[in-house]
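Missing here: one protein chain of the complex. Every other protein chain is in place.
Moving on, here comes subunit A:
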Amino acid sequence: MDEGELVEYFRTQMSQNPDVASAVAAIRSLLEFLKRDQSETILGLRENLTQAIGRLQEADSSVAVSSGGELFLRFITLTSLEHQDLSQCKKVMVERGELFLKKISLSRNKVAKLCHNFIKDGAKILTHSSSRVVLKVLENVAADKKRFSVYVTESQPDSAGHQMAEKLRKLNIPVTVILDAAVGYVMEKVDLVIVGAEGVVESGGIINKIGTYQMAVCSKAHNKPFYVVAESFKFVRLYPLNQQDVPDRFKYKAHTLKTAENLDKEHPMIDYTPPSLITLLFTDLGVLTPSAISDELIKIYL
């Protein structure tokens, strides 16, 4: 399977299942790649996989693809591959890959189950842009027969907020779309803020759609809890100190990175929210404070 096919497969996965996270689609494509790979040695296989991950990152530059790919690679090579036969090794790796995929497909449900207890009856929730995890959480809360209303920001430049509002209306949840600039205005009315994350960094901060940082600063000023919901495959080994420190390859869309002459003139698609502004993170590893994220990351990566 060459790289073009891989990207094609990835794109079809994304379009066929719009509900899954981009990282899950990436991992499925990598698993397919692994099954069809023709290399003769383990080292060659590993190299091919790393190259494939790089290729996928070029296709879709979100943080989640990068973190998901790295975790996938670590997970399948975690066991000691002592079998003499390469095909045996590959079989073990494919099995582990399937296991990993199954685990992470369930992670969204786990997160939703943990989070819905924190939303009380009559709550007013503010969220940012379109996140499938937040949608799942709100679905669960609605199924619990709790009454609540949601404010969603428009989230320019791609107006993703409107899509979120549509999905929420289908679930019969009262929703209001607000301007990105109206976050400060609305903050005094809401009880809590829930956002998803594209990546969770080592310090316990998150990388998410641009506008999240603003919302976090505002909620801190109003003393409203700021919750983040994220699956564990989004944990990434980055440690940004401030907005400038986030690598360029995550800030802009893949297309922009290739075609733009001067990146300074382009608008970044994501921003970094430091851990001091986040109250709690809901992950499939449990409900964590930002300082515990580093703990979990050390457990996963060390």
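What we mean here is this: a contact is a pair of C-beta atoms (placed from the backbone, for glycine too) under 8 Å apart; a residue touches a chain by one contact, two chains touch by 3 or more; residues count from 1.
Keep this in mind: contacts and distances are computed from a predicted model.
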Identify the UniProt protein name of the omitted chain, choosing among "AP complex subunit beta", "glutathione transferase", "Translation initiation factor eIF2B subunit delta" or "Mitochondrial inner membrane protease subunit".
-> "Translation initiation factor eIF2B subunit delta"
Missing-chain contact among A:A143, A:L241 or A:A260 belongs to A:L241
Among listed residues A:T77, A:S105, A:T176 or A:S294, the absent chain is touched only by A:S294
Name, in rising order, the residues on subunit A that touch the hidden chain in the full complex.
-> 202-204, 239, 241-242, 244-245, 275-276, 291, 294-295, 298, 302
